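Removed from the display is one protein chain of the complex; every other protein chain stays in position.
Letters A and B mark the chains as written, and numbering starts fresh at 1 in each.
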Amino acid sequence: MTERSLAAPPRLLGTRLTRRIRSLGGLLASLALTFLGLLCITFLIGRIIPIDPALAIVGDRAPAHVYERVREELGLNLPLWQQFFIYVGQVLRGDFGTSVLTGRPVLEDIARVFPATLELATLGILIGVIFGVPMGVVAAVHRDRWPDQLVRVIGLVGYSVPIFWLGLVGLLVFYAKLGWVGGSGRLDFFHEGIAPSVTGMILIDAAIAGEWDVFRNALHHIVLPAALLGYFSLAYISRMTRSLMLEQLNQEYITTARVKGVSEARVIWVHALRNILVPLITVVALSYASLLEGSVLTETVFAWPGLGRYLTNALLAADMAAVLGATIVVGLVFVGVNLLSDLLYRLVDPRAR
Amino acid sequence: MSETLSTAGWRAWLLSERPQSALQARLGQAWLSWNAFQRNRLAMLGLALILLLVLVAAFAPWISPYEPNVQNLRLRLQPPGAAHWLGTDELGRDILSRIIHGARITLYIVTLVVVIAAPIGLLVGTVAGYFGGWVDAVLMRLTDIFLAFPRLILALAFVAALGPGIDNAVIAIAITAWPAYARVARAETLTLRRSDFIAAVRIQGAGAFRIIGRHIMPLCLPSVIVRVTLDMAGIILTAAGLGFLGLGAQPPAPEWGAMISTGRAYLLDQWWVATIPGLAICLVSLGFNLLGDGLRDLLDPKRRGG
Partner (left out) sequence: MAALLNVDNLQVAFRGPRGEVPAVRGVSFSLGREKLGIVGESGSGKSTIGRAILRLLPDSARVTADRLTFEGQDLLGLSPRALRNLRGRHITMVMQDPRYSLNPVLPVGDQIAETLRVHGAGGRGRELYRKVLDILEAVQIRDPERVYRAYPHELSGGMGQRAMIAMMLIADPRLLIADEPTSALDVTVRRQILSILDDLVSRRGMGLILISHDLNLVAGFCDRVLILYAGRVVEEIEARNLHACRHPYSRGLLASLPRLEQPVGELATLQRDPAWLDGPVYRFGEEVSR
């Protein structure tokens, strides 16, 4: 790659670089704006809540002047826009408040539970990509014939099934009846605490420590929820792959490849697939981010101690600081994944370089 | 014999290459679309499933064998059988009757969400697309912000603030649903805005909002309807998810998601309590997805006639 850019005339390289930086700046600015908008929404949600935060702290029997003082300390008597600025400042400093439920700073809580979600979602997206992309390709190649219909139905069912229900059914069948997989949680009780936590992701931690029993047990536990999440991303990925492929297969360069005598397999898996790689990155990024959403319900079903379960527990306890903190983090991950996919896009597509 | 002749006459009239009136042309077009749609067996299945949902919801009190909320603790957790086709739940209530009445809740939720969200999306999208410039920039930035949140999580945050309950769930889902429709309506408006006939209307001196309301919105409707249909399953699933978490419809309402949630405790020994409401959700959202998919194929000119 460096060889190629060196080959380009230096002046061209210069203008290209500045253009790239400028468009990157625009992208960052728009992402920052989006994030500010996210904060605006969470801020407003925090204000429409019927619980009076000051009252919640002092209790309803406190004298009026105590109540007033607490209100002042919380900044509740300031105008709304000022409160918003204070709020943004706090969030930027990583101060999401303290969770009522755990009594710890929300950020600390999130840092603790996030690796579990990351591990689950990453495995899920891997499954989704490994199965979804080939399925989409096959569907496009056999357009309107039975493989296409089959992939279509598999995808539509994925769009139609409640993920928490499928999780329950999965537990019933594969855990309770067949005993093929581990039950809820990340590990069985007697494997806990053996591998020291380095990354927070048990599969990796166990591999680092060389604790293969723990690794196997963790795999046993994660495979069902990850397969579920994988199925849901597969539904989206296979469908998008199919339509992207259909578009490419009608292109003239495909005919060129056939004219050269390139085998049909190579036409499809090299010529056409290379061309959808770029938009596919965006598709995968989007579905990776939406796995966070799926994880809220999945983690609840599988008692998976990740961000999703943290969020639902906080919800049920009306722990607003934790709810909003987790929401912001999810939004941030969304924005970050978008940025990442855009950067990858520039890296992979020769036309964007 | 004469009947087949007359239907042949009708078809000829509908498919005439030289329609005598706009009505004939439009009916002919509709007839062709319906024909193409009919050939899509999956889409017809979807349509049938949704009709079934509507009928069941409409006639719930008459077709359900028991009262949905009447408890009978002596008959709790009965497996599916002759008396209770789909068994009974932990309070001895007939699951079939609860599913039938739950259809009403589902229909109530999707209808209300669509009634709230679709007009907002349509308005925002057409206005943004028609005016362009900074109006477009501001409105689209706003929709992007909403789209930047995973839908369920935003809905959860709203419900957490508003308090649990079916109406708050509807509001929360509607708040998360409109941006997608706005996007579709905007894209459609952008192509329409430059068309000659809009220019002609503008020359006649029609005001911007009149043009949007009378000319652009009706033409955006088909795409928005397809998008909404495809979205229905998502709405149902989000509502069910909220119900499952205890944030949607409250007991004893026979909401399907909430029914799964209570059945969860009996999953291992009485599988039907949690499983059957889930099947109902699957069928209904599959119906909407199949229908939406068929409609999309129909609207997509690249696939038309193929």
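The rule is simple: a residue touches a chain if its C-beta (ideal position, glycine included) is under 8 Å from a C-beta of that chain, and two chains touch if they have at least 3 such contacts.
In this text, all values refer to a predicted model and were calculated from it rather than measured experimentally.
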item	value
Among A:H65, A:R93 or A:R351, residue touching the chain not depicted	A:R351
Sole contact to the chain not displayed, among A:T117, A:S160 or A:N275	A:N275
Hidden partner chain, touching residue among A:S23, A:T199 or A:Q251	A:Q251
Missing-chain contacts mapped onto chain A	3-4, 7, 251-253, 255-264, 266, 271, 274-275, 277-278, 349-351
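Heads up, the rule we're going with is that only the chains that are shown with their structure count from here on.
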item	value
Centre-of-Cα separation between chain B and chain A, whole angstrom	26
Parts of chain A lying in touch with chain B, wherever the complex brings them together	30, 33-34, 37-38, 40-42, 45-46, 48-50, 144, 149, 152-153, 156-157, 159-166, 168-169, 171-172, 176, 289-290, 292-293, 296-297, 300, 311-312, 315-316, 318, 320, 323-324, 326-327, 330-331, 334-335, 338
Partner chain A, residues of chain B touching it in the complex	42, 141-142, 144-146, 148-154, 156-163, 233-234, 237, 240-241, 244-247, 257, 260, 264, 267-268, 271, 274-275, 277-278, 281-282, 285-286, 288-290, 293, 306
